[in-house]
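Worksheet for the structure shown next.
With one protein chain withheld, the remaining protein chains of the complex are depicted in position.
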Amino acid sequence: MLDVPGRKSVCNEFKEGGGRVAAVMPIHYPRELIRAFGVLPIEVWGPPGMDISYSAAHLQPYVCSMVHNMLAFLKTGGLDCADYIIVPHACDSLQGLGSLLVDFVKPPHPVFPLYMPRGKRPEDVEFFASEFRKLYDWLSSLTGKKPSKDQLMESILREEKADETLARFYDFRTEMSLSVRDFYRVLRTRQYLPAEEFVSFVERVMDEYAGDPPDGVPVIMSGIVPEPMDVLDEIQNLGGLVVDDDFACCGRRVYPAGKSDDPFIRMAERILYGPPDVTRGDLIEERFEHLMEKVKKSGAAGIIFYTVKFCEPELFDLPDMRRRLKEAGIPSVHVEVDINDPLSHQTITRIGAFLEVLV
Amino acid sequence: MGKIAAIGIDVGSTTAKIVGVDEKGEFIWSYIEPAHPRVEDQVDRFLKKLEEENGPIDGIPIVATGYGRNLVHQATRKVTEITCHALGVFRQLGHGGTLIDIGGQDSKVIIIGPSGEVVDFAMNDKCAAGTGRFLENTAGRLMVKLDEMGQLALSSEEEVPISSTCTVFAESEIISMIAHGVRVEPILKGLHRSLVKRVVAMVRSVGLVPPLMLSGGVVKNPAIRKMIEEETGQKVIMPDHPQFMGAYGAALIALRGSRRK
Partner (left out) sequence: MKRDWRASLRYYWNVKVLGNAYLRWQRWKMERKGPPRKWRTDILAPPLKIGARTKELISRHYLEGRYANGHKPVAWVTSGAPVEILQALGYYVLYPENHGALCGARKVSVEIASEAENAGYSRDICSYARTDIGAMLSGKTPVGKLPKPDLLFACTNICQTVLFWYRVLAEHFKVPLIVIDTPFVYTSPEEHSIEYVKKQLENAVPIAEEVAGKKLDYKKLKQVMRYSRMAADLWLQVMERGKNRPAPISVFDQFIHMAPIVEMRGKPETVDFYAAMLKEVDERIEKGIGAVRNEQRRLLWDNLPIWYKLRELSEYLAERGVAVVASTYTMAWGELAPLIDPEKPFESMARTYIQPILNVGTGKKLEKMKKMIEEFQLDGAILHSDRSCKPYSIGQVDQRNRLIRDYGVPALLLEADHNDPRAYAEEQARARLDAFIEMLY
């Protein structure tokens, strides 16, 4: 397997260099703002395979395993390396997690719950920019720093370059010999590597691994996270090839560059005008059209909707998404997982049967 | 009897099956046993038995399907039970349609196309309440023999609805009813109805394409078939050798593959 720097080692290295780390929950938040304070944002997407008896002390069983795991991870020392915790808002469960941390769990880290407006209207951009100004003040009080407008813009440009590299990496995947799993391992370093290191790492990978992509029936995956990552290997074993994705942690966060010279507005624009995301309130039609574009571009034969059990945003969308896709002649399948369970025979069979239909 | 030209093996969670087909794809030999945890050994024995009764099998293509298919090293290819069931039933009955398969641990609805291909499918693979397990559990509690359940259920005019969806809660509900003097037969009828309603909901979710067909272990239960007909208003057709449809389909795929060469 390709050698990819791990989250924990990146965290330790950054801290040894004198920097501070903010543990950030899903989904959308301004990386550039946090970096401008010399703080590295490291994202927490689970991780999978936790013991939820630690989180069951606060959360009911019908809360998704991602949120359970974030809490269990915190309680078992997983976030000890971080100095701060930021909890963005994406759904009722993350809202609850943020509130629980602030009021009841009270970790030693200062906690900042960050609200996200649901829309792309001018008032949404303005509000988001105000939330970021609030975050600026909070980080300022904790670090003693006050980055200037120029420093903020510098940080923004650095993140925009990293996102542009990310977009290029996506485009380049049909010209690389990477396995699907390795492709995603590299891609997901965006969740924790400093932007400039991400850029050089990805450019190196694109150089070293230029070649023919693996064979397989082309499919697109859509959902929240590709966890457990074993699923990517399994899809390859079953004769499929993931050629693009609409994952909340990956494809939905290939943010465009912003336009404004007000740094806070620009940060808000980047997120709100990004690829369609149900948690941002984007209409079903938008997500459908976005997926169809991906299908056309990649030549995918079908779509695997891969969701975490209890994820309401995805579950509301799916029937109409799948209906529209069916009408457009694109087959799809829905697979639900719990990120604490190993990939089940049932899940593999479902995906296998779907790939057999596409052939 | 013709010579065996291809072999299909279906390693399920409760039973393991093997089918041999001739060069025309006719179903000519089969064998079934309760599933053994040591899959490879069981398959070895199956193949030996097949050789003893039919002659050497060197060079004959083998395809494996079912729960334990990845452990069948003797197979040249592994295909999911969805694709195999569809092909087996199609070949057996001569047409496509909607196939309902209620197994011990899961239930499936497969829409079979005009050439035996899978057009769409739905699976209930997470919850015992939509599977044979639901009936098994309760048979145990009510001390009724599993193979008598269906008849007993149909023998009752009255039917007591079971509102719980979860097998565990349904058990509590049933025990409470028995304690209040409700008879076993109406409860059994309600239990079967509950299972069938769940399966029919799955059918509706993919869209019923007539004719309606039924396969799987539960086929022997007359109440299931009758109730599916009641709930859908469609006649239910059952293939011969309903338990072997997966293995049969696998054998056909093996045959197809060898012909291509």
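Labels A and B are assigned to the chains in the order they are written; within every chain, residues are numbered from 1.
Keep this in mind: a residue touches a chain if its C-beta (ideal position, glycine included) is under 8 Å from a C-beta of that chain, and two chains touch if they have at least 3 such contacts.
Fair warning: this is a prediction, and the values are worked out from it, not measured in the lab.
In the entire assembly, the chain absent from the figure touches the shown chains A, B. Which of A:175, A:289 or A:320 touches the hidden chain is settled by the complete complex: it is A:320. Touch with the chain that is not drawn comes from one residue among A:92, A:215 or A:341, which is A:92. When the omitted chain is restored, the residue from A:115, A:138 or A:172 that touches it is A:115. In the full complex, the hidden chain is touched by chain A at residues 57-60, 62-63, 89, 91-93, 95-100, 102-104, 113, 115, 117-119, 121, 123-124, 126-127, 130-131, 134, 278-279, 281, 283-285, 309-310, 312-313, 315-320, 322-323.
By the touch rule set out above, chain B reaches the unshown chain at residues 163-166, 169, 172-173, 176, 201, 204-205.
Quick note on the criterion: only the chains that are shown with their structure count from here on.
Chain centres here are Cα means. That of chain A falls 40 Å from that of chain B. Listing the residues of chain A that touch chain B in their complex gives 331, 336, 344-346, 349-350, 352-353, 356-357. On the side of chain B, the complex with chain A involves touching residues 67, 79-83, 106, 117-121, 123, 125-126.
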